[in-house]
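Every protein chain but one is kept in place in this view of the complex.
Then we have subunit A:
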Amino acid sequence: MQHGKYRFIVGFLAVPLGLYALFVIWPFIQSIYYSFTDWTGLSPEYKMVGFDNYSRMLDDDIFWKSLQHSVMFALLVPLVTLSLALFFAFMINVGGRRRRGGPAITGVRGSGFYKIVYFFPQVLSIAIVALLFQFAYNPDSGAINSLLRGIGLDSLQPLWLGDPNIALWCVMAVLVWSTVGFFVVLFSAGMASIPAELYEAALLDGADRATTFFKVTLPLLWDTVQSGWVYMGILALGAESFAVVQIMTTGPGGPDYSTTVMVLYVYQKAFRDGQAAYATTIGVALLLVTLAFAAVVMRLGRRERLEY
């Protein structure tokens, strides 16, 4: 198969690789370079300023706030999402009533229905979900507070997104709401491929279902859980947290910088404040946080691979 091989390879790779290099790789490299300049983004002139942007960043209180919030997004959102998803998936697949003569482990009735409904938010744009919840959180006429009034909790009327103490939690809850279903479906597929004999053996040994979950299901699903964590964390550091914070919060990033995240701060510095070079510096910090996060999760989660 030698004949014309290299011409073919070049012909097939040139366009995709060229497009990718021009629009993805090249801007990344430029970004790192610009972080050592005083480029404003408004005029083409700039000069090198060494590490000035980096020392400015270390003194920037808003940067530290955004870093703290981004780390919370990357750790807490996947933790809550994956725990809920594992719990629901276990209930769907193993929580069923045992029928006489049936298999030892059964899913609940209507498991297909639950999986379909839970998956709904996943097909919607995070922007639409964020808009929807912005109205739901509205303190006067939003769905949540009027529901609270409806069940007689008139005294409990939080300002939700308007309260700096809970605004960040409100925003993170929306991300959890929209992604749990995806992982329920993912974990269900994983659980379905665990052989029933393993469950039967565990039951014969007298294990209750909680023990079964921690000793059988979780170890066998561990690889999926781990890659899910990395996947979710990268989303929560990047595009998804940008959309929810930018759309839902006042400011955006407020009130009083209580919800600002790194990805939003990059955007604001570059396209609102005309400080493109400083924006790329924060972007480099975001890159380091993302890589560190992925490395830590992969390392902490390393376990012996179980074959079954």
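In this text, contacts are C-beta pairs under 8 Å (C-beta built on N, C-alpha and C of every residue); 3 or more make two chains touch, one makes a residue touch a chain; residues count from 1.
Following the convention adopted for this analysis, contacts and distances are computed from a predicted model.
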From "Phosphate-binding protein PstS", "Carbohydrate ABC transporter permease", "Cytochrome c1" or "PepSY domain-containing protein", the hidden chain's UniProt protein name: "Carbohydrate ABC transporter permease"
Given A:92, A:168 or A:191, the one touching the chain that is not displayed: A:92
Contacts of subunit A with the absent chain, listed as residue ranges: 1, 4-6, 8-9, 11-13, 15-17, 19-20, 22-28, 30-31, 34, 41, 83-84, 86-88, 90-92, 95-98, 104, 108-109, 113-128, 131-136, 140-143, 146-147, 150, 177, 180-182, 185-186, 189-190, 203-204, 206-211, 213-214, 224, 227-228, 231, 234, 237-239, 242-243, 246-247, 263, 266-267, 270-271, 276, 279-280, 283-284, 286-287, 290-291, 294
